[in-house]
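Rest of the complex left out; these chains stay put.
Chain nomenclature is as follows: A and B, assigned in order of appearance, with residue numbering initiated at 1 for each chain independently.
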């Protein structure tokens, strides 16, 4: 049983390879009568392609969304919403040399072993290009969340060894957009850029961490016991290429805390029950408690280097993989819309599941 | 749509409340003709109940497994395997005082808001007692994995502020069993115990981290793109009460690494292709690569304290929650079989999915 769908009631199924005719998806279970602003979907796709010197792999092509179904007179009809983005810039010849080579820390080896066949053009189905469909589907999910005043904000909190200062809080979302690396602290942002320049000159890459905050979530989203809200968020995040870790609320730091520090006391404020702290990260017992949901996602360095690397081919023979072309030094700034899209899909699914 | 099932082809559905008649589960999709050793299932349940002075909440009752179906002459038949464990020690009267109180960082508030009704006896369905069914189901999954020579080892790597030394490696699994806190390093184990004694005297609690290693996994488990092996492991772990984070392979540390450090070069060794390092944690492109799968799970401190805490009741009135009874200072040692059970269920599900 394959795994190209996610969600239980709002289900997205994605398809497409890096150099095939198109990537796309089908979003089923979306409520009827929701206004669908296609230009918003397009703008989310554009965020994925932010062009900077350190995002060398950004194709020049435009990722143009085409909606195939499910919308009538600009509104959702309750029918499945299918969409595609054509791959315009395919250059199969560039990849012939990789046909039999297993690139280190790529999916080449495992996919070939599993399926006995491999689309080696740009990684085929294992390519990050697959996330185009996630972002488009997530954008539609966001349109539903917006109607419920749920909003998602993400930013880069770490690139390589450079991190935001401890206790840093985002006051003004615009500070994120002002940073070329989408880090809300100007000084940290400068240091991140300096690091990326260094790595680029060395033909090297690095990882990073994305922080995400979801606001306006009503009490009650999440389904015990296995589909806890944090469990579905964790799965969604770990399903993104290159993600190595997920934590929410107090996260790994909780291990070192005392219960007396960590517990969030309930208080009655502004006519409703809430908590005075939020180490719980907005989720208790697997169900949202009305506070902000906060989580962090760790990414590994991109495995494609501008350096020669040792590896083997499918016959087990030693091969030197030449570093050529132009590739991302770090993927986290471009991954923000992907993290948000997956969060939006999870939240929208649970929103619909809860209102049944 | 509720969330009491997990797995796609090997599916476990669990049921039961802390003080209801029984907790149990149904495991469907289990292959036929597998020898089912009920005493092994029982022994896994017993691990969950390890009795030490700092596991005060361990009920004195025995958790006795009863298999209701799916086994014929000691072998699985392909029919669903249902099992129950009776709750023998229910004392509803103890909980009457909590009927209207929302305990801090428990599931009381969110569950009552979501369902409009709450079984307040020992947390009802939100109780950690629910994990009995996970452990029993996981034990059956382990029987299948054993047949494929896949084994799972877990240990405590951190309790509160006390951690295993950097770079520590488990050489001998017996060192884990020798430690009252199931930490493989004797010196660290002593310091953990000292910390727990201190916390106990303060009526406080703390969190911890569990490391888990899965050996013998064949190449090919995991289903792109959403059911990547790490994604399903992450979901399974975050579905456990009190878990706050998950990382695999290089984990959060990957964020600070360079690609040239992090990439795992392919080599040809012992007549097969493998990698010379394992920052990938045994999974590449969402699919197992034949190396050890390594992941870590962070737990928060138990929220029930032996101290008075401020909170509110369902009317929003301030209440002092009395610390009484006897409760766990730290849950990670008792959580090892739960982490292993969830890992076993995920691995067995993917094993069956892959051999189709």
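The working rule: contacts are C-beta pairs under 8 Å (C-beta built on N, C-alpha and C of every residue); 3 or more make two chains touch, one makes a residue touch a chain.
What you are looking at is a predicted structure, and each value in this text was computed from that prediction instead of being measured.
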Number of identical chains forming the whole complex, with 2 shown: 4
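We adopt the following convention: only the chains that are shown with their structure count from here on.
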Chain centre separation in whole Å, for chain B relative to chain A (CA means): 26
Residue numbers on chain A that touch chain B, as the complex places them: 1-6, 8-9, 14, 102, 104-111, 113-114, 125-126, 130, 158-161, 199, 202, 204-209, 219-220, 222-228, 230-239, 241, 243-252, 254-260, 262-268, 272-273, 275, 279-281, 283-289, 298-305, 307, 309-312, 316-318, 353-354, 356
